[in-house]
Each structure stands twice: as structure tokens, then as C-alpha cells.
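Before any comments, here is the structure.
Removed from the display is one protein chain of the complex; every other protein chain stays in position.
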Amino acid sequence: MITAIIILSIIGLVSASLLYIISRKFHVEEDPRIDEIESILPGANCGGCGYAGCRNFAEQCVKATSLDSLLCPVGGNEVMKKIAPVLGLEAVEQAPRIAVVRCNGTCENRPCTSHYEGAHSCAVVAALYTGESNCNYGCLGEGDCAAACDFGGITMDPVTRLPRINPDICIACGSCVKACPRNIIELRRKQETRIYVACNNKDKGAIARKACSVACIGCGKCAKNCPNGAITLTDNLAYIDDSLCLLCKECVEGCPTHAIRIDTIDNPSVLTEEKESALC
Amino acid sequence: MLKTFRIGGIHPKENKLTAQCPVTMVDIPRQVSLMLNQHIGAPAKCIVKKGDLVKVGTLVAEAGGFVSANIHSPVSGTVSKVDQAANAFGVCTPTIVIDTNGDEWEESIDRSTELNETIELSPEEIIQKITQSGIVGLGGATFPTHVKLMPPKEFKPTVLIINATECEPYLTDDHALMLESPEQILVGCRILMKSIGVNHAYIGIENNKKDAIALLEQMAKKYPGIEIVALRTRYPQGGEKQLIDAILHKQVANGALPVSTGAIVQNVGTAFAVYEAVQKNKPLVDRIVTVTGDGIARPGNYRVRLGMPIRELIEVAGGLPSDTSKVILGGPMMGKAISNLDAPIPKGCSGILILNEGHAHRGTPSPCIRCGKCVSVCPMGLEPYLLAKLSENHLFEKAEKESITACLECGCCAYSCPSNRPILDYIRIGKNAVNQIIRSRKQS
Partner (left out) sequence: MELTVSPAPHIHGNLTVSQCMYNVIIALLPAFAVSLYFFGIGALIVTLSSILSCVIIEYLIQKYLLKEKPSIGNGSAILTGFLLGLNLPSNLPIWIVIIGAVAAIGITKMAFGGLGNNLFNPALAGRVFLLISFPTYMTQWPVPGASRWSYTDAETGATLLSKLKEEGYQWIDQVDITNLWIGNQGGSLGEVGAIALLLGFAFLLYRRIISWHIPVSIFATVFLFSLALGLGAEGGNLQDAHIWQGAFDFALIQLLSGGLLLGAIYMATDYVTSPMTSKGMVIYGIGIGILTVVIRQWGGYPEGVSFAILIMNAFTPLINNYIKPKRFGRA
């Protein structure tokens, strides 16, 4: 009995001193502010800030001399306001952004010409061929963006087979932008009303139009009509600069193929009437 | 005991429906389209414009770099368009379209059929001729042939291997060619031997083509240095590394060039094209295509002009059956399913395979039961189940350590998976991603 107690105590003592010595010997001096900032951060570890996880972001913050280029997309400006005093820096207000899908190739707008069968991954389809429609640039509908979203902010619409982005959830971390092999998703300013070209087709007008009825045909009418010069045309594709857009809707009304789309906060992804069509 | 490669492999049902069909000439198409990127490497540069008159064999696009190939007109007529057009996969690619008018050949081409055995050109001249004639690997890889004949200085070729395995099920174009022009192939083989300066060549033929083996063995007596090797029928024996392993019992190290074993491998169709180019001055303007599959009225081996629309060739073979569900360019293991039948036949098209509703679809995938069948059939000794899982989860660094880049994409894993898992689909994207990572690492 007594021997047992003695032996156990000795084992305990030896182990404890070993742990103590090791923890002293290998102790790394760290800026305590890193821990403090990390505790303020939401801890989603999404990588949306551009760094490998929240701790890495906190380390970058401590090193930084200004908060201009640092933003936690999950916490947004509020969290950055809390971080700023810890570092003794000025918080920089940054416009919130949101992901938009630059394709409106629903089954009705863009007829299916083949049937894909294989692994459900846009990357696989993109490496294989042009996709189920004739559009070389449009959404492939296998949902790599939805799978990449850590917050469940993207759902694939079963009817249109296009991704739907939930504006309440999207924090513009950019994972979906990276995941899309066709580079369809873009981060734009999160305004009440957002106007953008819902097409990514760089083919000549005739080819684009043949593949999809709502394709941008690069006619340039919108660029001519825009009162603020916000619209540019490159590779047969119009682009609206959201920092210049006055939301006058001139372009939307003038677009011959209805390729320009308005999203509002209440009605996030409806441009034309999306009728219930059969699954394609 | 017949020779074969040492790791993995499968033996799918051969289905060589057209093995006994002689080569049939197909009428000249009314219009041909020539894609500028129908070979591996840089796309060719178009040197004609709308309205130009061309003859059969006129150069219409020249190689856009060292790893690239010339393209010649397969018909005589007028260039009607130089523009973007959808290829067989619906992707827009630069294409030259020529409207046919008559059948006038370039004067330099010798159209006689008699055999010309004397090789007059020097090795350098031979390679130059092959380069000019736009010859690429006709087994399907479409790698420019002249590049393969000029290996880096540090490697000295010691032997030539002619790949006549035709390990893909259904395809018989090489088989038909061997039965039709055995001597031309052997002379082509001699030309290739001369061009790389070797005295020995093997022609590897799988044992399911006994008539071709017997015929070539008999003919080869006249050509010293050429040995016919019968191989045990096993897929993917036609893979370059597998074929070298089967014949020479040497394995190409991971990441090394096949020529590091001293062997240069060329397809049998390429050998024939080399014969025609060097002895008859005829550039690559036609090839044999096997049209086969479910419900085709006249399956066969057709000699067609390149650039003919796929749909027209299928019409020649009796038209597309009404229950067609899939059309494949190449064989069923590595061929590519196409979505656009109006696309032209490229240089690398060895066959057109048609599958009906009953054969075209994949089974429903179920969870991996870790049976290890994919591991045991992988000819590269990889672990496909693991690579697929790593790619699916974007763990590319780990996949690189597991040698994902060594994958041949032969499809043995997916073929033998009892759970119907899309193993190779995921390995392909993983392989692409890892190759990209390696490239960007080299740049930085």
C-alpha cells in the first residue's frame, strides 16, 4: 500500500518536473496581442482575408503599420474597429462586398445540347468539354462554388442549375471565386441595388447568341448609353465598374439581350421572370 | 510464355468487330475543316487566306514552334473560311475550312502504289522530310514525330520499338493497316531506324492479331534488324512505358523521358505515314479510322481524308443508329466522348466508337469498399483510391508525394471499381492541379 503510494508520487513528481523543464526550455516569446486579436476574430478560419486562418491573420495585423489592406471579411468593419485600438492604429472603413454570378444560363435561356455524366465537379467538366450547352464560358452547374463555400451561402438552384448566393450569409471571402473553373463569380460592392453584366461570354456576338439567348453579344450599346462612362467593352464582353455606376438603369433597359441584371437586397437573384421549367 | 508488362493491367472484352474488314476508301468529302491545334504542342500558324486555291498536299498551316506540326490540305479546292469553329467537344478553336473542287494533287507527290525499298535520304534529310510532312503520333497522342526522333543530346537511342499492340478494345485500324501494307510498314520502320541511327527494331503486336504477326514475321525476313514480338493481350500494353517494359524489360524512371532506356517508340500508323512521306513525298493528309460500335450498319476500317466531318463518316458506315447515346473519338478506355458531330476528324483519330443507350451510361457510384482492385490493376503501381480521395479534398501536396503525376490516365482503376466510383475523373483534376503547382514552383 505505502510502496504503491510512494511509487505513484515519484512518477507524478518526475513527470511534472519534466513537463516544467520542457515548457521552459522550448518557450517561445510571442506578442500577446496576437492572442488578443485572435480572440476578437470570428474564428471561421475561412482564409477569406487571404491568410492561412485566423491566427495567421492576427499575426499579420500585429506586423502591419496600417490596416488599409487588412480586412476580415467575416467580421467586417465592426471587427476591424475592435482590432484597431489593440494595435493603436486607425480603423479603415472598407466597403462590404458580395459575390455575384455572372451567368444567367438557365435551361430556357441556354438550350442543353448534350448530357454530362461523371463526377459532380465543375473542374472535371471544364477539363472535358464545353459543358451541357454550347456556351464556352457559362456556368457548368455542378456546384464547385457551393462546395467551396464554408458558410453554406451558395445553393444550387435545382430548376435553373445556377448557383444562388444568399446575401445574408455571403461575406465575400472569395472561396467560390477561386473554385469556379470558368471564373464566373465576381466580388462586387454590396449595395442596395447592384447592376452587373450577368454573362461572361467572350465569343463573337453571333456565336454567343446562338449558345444562349441572354448572352452579352458585345454590341457596346450599354457603353455608349452610360452617362458616367462606367461600362467598358473588352473581348466582346461588357463590364460595369461598380465604383462608377450611378445605378441609373439606362444600360439595363437598353440591353438587347437582357444580359444586364439588377439584384436588389429583397430580391437577390431575379432579373427576368424565372418560370418553373422542367429540370434539364 | 508471351511477353507483357510487369505491373497491373486488365483484359477487357476485346470486341474487335472489324478485325477482318479490309480498308475501304471513302469518297472525298465536299468540305474539310482543319483545326490548327489538332496536335500536342503549339498550334500551327495559318498561311492561307479566304479564296486561296489549294491542292491535295498544299501546306496550309505551318508549325508554330519546335513542338508543333505542319498541316496540309487533304483536298483540292478553295479556302472558304479561316475562323473560329467548335471542335468535337464544342470548344471554339481556330480552323481552316476548304471547299472541295475535283481531286488535284501537288505534282511532287508520287501517287504510284509500287513499293519503294531504297532509302536514299540521309538521317537529317529524313527527319526534315518528316517535319515538313506534318506527321504526328497516329496512335492518338498526336505528339509531333520529328520531336521524338531528335531526343536530347545526352540520350543515345539504341533501339526502335514500333507500337502495333492496339490494346484498346474495338479498334482495328492498325490491324487492318498491317494486313494491307505490311511491306510499307517495314520500310517505314527501316527509315525510322536510319533516322535515329539504330540497327535493331522490335514491332510489338498483341497476340489477338495472329494473322498480322504471321504476315509481318514472314515479310520481315527480308529486312534485317527488325524483329516481330508477339505480346500477351493485356491493356494498357500500348502505353509507351508499358510497351518498353514488356519488350525490353526496362522500366522508365518516374519523371524521366522514355528514351532514357534507349528506346524510341513509334506507332505503326506513324511508320506507314513516314514511309509515304519519305518514299512517296506524300504529307499526312489521310488515315485509317475504325468506325464501330453498337448497331452500326457497316462497321469497318475506312481510309478517310483528314478534316472530314465526323457525321459524314458515320453516314458512310451506315448512319447513326437511332438509339445512339454516346460517340467516342478513339477507343472505349482512353477515347473521348464528343458532343459535336459536325466537328472534323483530326490527325489523332484512330476510331469512332458508337455506344447505344444500354452501354453508354455509368453505374451509380456507391461508397468505396476498399477492395484494393484499383491498386492491383494500376499499371504504374499507384493507389488510385487514395489519389482520388486526395484530389477530391484538394490535398494536392499530399497527392504529389503519392506520385499522382505518374498516372497514365489509362482508366484501369475506374474500369475495375466494383463501386463504380469516378476514380479517374478526380485523379485527372488532381494531376492537372499538381502539374500547375510544380510549374509555378519552377517559375518562382
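To keep things simple, chains are lettered A and B as they appear, and every chain counts its residues starting from 1.
Just so it is clear, a contact is a pair of C-beta atoms (placed from the backbone, for glycine too) under 8 Å apart; a residue touches a chain by one contact, two chains touch by 3 or more.
Being a predicted model, the structure only gives us computed values, none of them experimental.
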- Chains in view touching the one left out: A, B
- Query: Of the listed residues B:150, B:253 or B:438, which contacts the missing chain in the full complex?
  - Reply: B:253
- Which of B:335, B:351 or B:430 sits in contact with the chain that's absent? B:335
- Touching the hidden chain in the full complex, which residues of chain A are there? Just list them. 112-119, 124, 128-129
- Task: Name, in rising order, the residues on chain B that touch the hidden chain in the full complex.
- Result: 7, 10, 12-13, 89, 169, 241, 245, 251-254, 256, 320, 324-328, 332-339, 341, 353, 355, 359-363, 366-373, 375-376, 378-383, 385, 403, 406, 409, 411, 414-416, 418-420, 422, 424-425, 428
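We adopt the following convention: only the chains that are shown with their structure count from here on.
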- Message: Report the inter-centroid distance (CA atoms only) between chain A and chain B in whole Å.
- Response: 41
- Item | List of chain B residues in touch with chain A within their complex | 84, 86, 89-92, 336, 338-339, 361-362, 392, 422, 425-426, 428-429, 432
- Note on the structure: So, in the complex, the side of chain A touching chain B is made of residues 113-114, 117-119, 121, 123-124, 127-131, 134, 136, 203-204, 207
